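Structure in structure tokens, see below.
All protein chains but one are shown in place.
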């Protein structure tokens, strides 16, 4: 194998994180997230989002963040609206339902919800024989690499507030999303427009960890009870805080995401030059080129990636994911090899 | 503050763990616990427990371990028997009930369940108007520092098997428990006598992580679904595996626990020499001396610890916890200071 | 209002049920379903299905039956496959999710699942990041009035058994389903082909009550615990048993269903003669004629019914439901009135 493009979590942590872990390791700290490291990390995030009264909580992974946030927002009979490609609807082993709630899944072309999608769900749920939609779940970047524009997010936000819906943004790849060359969104915008979201660390250089951000003050009360009940309060909470302290020092978080995006862009350009098209229009760190099955087979010898979906009898899309750790030479090598196997 | 005896997770990880994290950091690995680091760590644990067909899964904390294990064992109407001091019954924010199950809590003198305790619960639950007890939950060492002998564990194990009960051991402090000078139990014994247990890392030198061990083969099937559903499968599973790879190399795990115990023993001896008694009879890393309230107040200036329970109007027990990181000079200093404030 | 065709539960109980309730009212009986009336009713049902070793339990309604049966069959990470029109997926306020489980909803043309539908769900759920489909939920007659043939049910049953899936049939309208002129299925066939099903009383002349039938012996163990936990064990269980004792005496159950079907058939024929078509092909007690919106408006003055779905800008389908209590003169009157308003 030359390189794995399977995902953005094949390598460990960015070296700066390990350094900070080592240098802060032996001080005695309070447990369960009330340590000085986590507190400093929270301050840095609040600085970036310009919301001093937001609450920040660090958890160990995205599924954990999603199940805790959603179960904290919903009454027993309430449900969450999601694109059918949404992580909660596919790849969380029924974690949301396990907390008692239905996902109203909506088919989309590009993994993004529109106001019309949301409206149709809301308007078709009319009485107590049905669940009552209460939260809108979106991802940015989405599970298929696409992003929301500021205008789109503003419209959805407005619709939600007018219709008593909470808006929750899954930011597993928020770094890649907002540093995409096509994005006009900032973390500050997002903190203003959604009720609650999380900033993904794991897929952007952290060893583990996601930062749940709660700008909506009415949702802050007693949130730590939800964390504890789901086993998300680590005794050594510093293990999570230190990730974000490093990531939000000197804008490392944004630099890592930009690097991942630029590697994906390089891949995209190289693949396009070879005449191939793409399943989705992505300027983030996940791309979905469509290749002949014979080419895919040959690439598999040297590269790791997932075959995403069947396009027709002789071709499929594959998913290539880049990360903070992807080296330019690996990208160049991939393009060279793709050229080679395409020519044969 | 001179030193915090609040708990065994005030410091970060043992330096050898950080070293191994750094040296393995940049290889590309499979996600979600199927990395080579976690696989090696599992092998080392299987070597120690002498059970090649056991399953090992790493999770990030003890509450997470407990809620996943118990919800995987119980049908909707089944319950778990625990000492009323059990962690699940006090300090997990209702995590077990949140998965749908009752805890049958039994008052005990020393945090340990006896066969008689278990029997009374089983025999008083007679029909479908009541829950059906199915799992016995024990901790070793217990939440009050006591330990089970091999004979006690054998008896409970036998009773459980004869009465269709699963036996689950919470090993948050299993290191301290089995390396206690009074313990005749080994990890191998435990793996033979219980259906499922976990080996606590967090409270014995790991940055985070507990290793769930499943010797009972019928309980192994599809266990990863339970992990995923509760958000316990970390994308970078190596973060957990590396803790146990370091801890189970050259018996580091046992050395760290012994150190913690010997520091507690030193504290115990020093306190006894000053004429004080103890609330429980502990030879592990948690001790509960009974001190005059005035002495406690003075100690608080320089040391961190919890006041545990009121003994009478003028005295209380306090909890002192030592760890792998507790330095002997801190223990000596504490005894000196206790002597000083006692004499005044 | 001349007559309500809203549903099959607008009237109370068939008079024979009330008579039996009165005549058995004052004997002293055991509580919670262990009374002599319920036991006799169970015997009669076992006689009809020719399964002496089936278990029968009476509950008060269909949503209650569905949530208890499904939660008894599923482990926490398992899911149930249903047509998207299935009652559990639309009209039970998230009752199944509230017990922790996802519904894998499949769009269909006629409310019926095919082997291919089931297969696609099973084959796209490949690992522990997703739920694991375990139960196939079908209704007969379906929520849109269609029925399964014996051949169809045999194929589904075979596929389920070969793929470790339980087959559960919601029989809220099983009476109407199996007495349809197009049905070649009997209760005996169903008891042989499915793992568990229920016989709907409420929609076929009972005041309340559904009979859960469990032919699969491995599913019988401790079922009463599930009933009790969900509040389904009535103290005066006789209230449910007496319904089925009356319904299964002298084949009343089948006579009432046939009457409902024949009234629906009469409606169907009359509406067809007026030149109208139907949304689904139903020979049961729910029919879905397509009418001009102007005609629908006029009918609403004298008749109660639901407008089902928009067909085009000027016409919609409506749902007409007949029951054991529908009088032939009401049907004749409706056809006459429809003719009248159609001509205008």
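Just so it is clear, A, B and C label the chains in written order, and each chain counts residues from 1 on its own.
We adopt the following convention: a residue touches a chain if its C-beta (ideal position, glycine included) is under 8 Å from a C-beta of that chain, and two chains touch if they have at least 3 such contacts.
Small disclaimer: the values here were computed from a predicted structure and weren't measured.
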Determine which one of A:14, A:87, A:112 or A:132 touches the chain that has been left out. A:132
Quick one: say which of A:126, A:162 or A:222 touches the chain that got left out. A:222
Contact with the hidden chain (one of B:34, B:97, B:154 or B:337): B:97
Out of C:80, C:156, C:325 or C:338, point to the residue that touches the absent chain in the complete complex. C:325
What does the interface between chain A and the hidden chain look like in terms of residue numbers? 32, 71-72, 75-77, 99-100, 128-129, 132, 222, 224-229, 233
Take the complete complex as the reference. Which residues in chain B touch the chain that isn't displayed? 76-77, 79, 90-94, 97-103, 128-131
Residues on chain C that touch the omitted chain in the whole complex? 3-4, 6-7, 9-13, 15, 18, 21-22, 24-31, 59-68, 92-95, 98, 202-203, 207-208, 225, 228-236, 238-239, 304, 325
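Here is the rule we use: only the chains that are shown with their structure count from here on.
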Chain B omitted: connectivity of the other chains: one piece
Shared interface numbers for chain A and chain B above half of all numbers used, same, or below, different? same
Chain with the smallest distance from its CA centroid to the overall CA centroid? A
With chain centres defined as C-alpha means, what is the inter-centre distance between chain A and chain C in Å? 43
Note: chain A residues in touch with at least two other chains are 92-94, 98
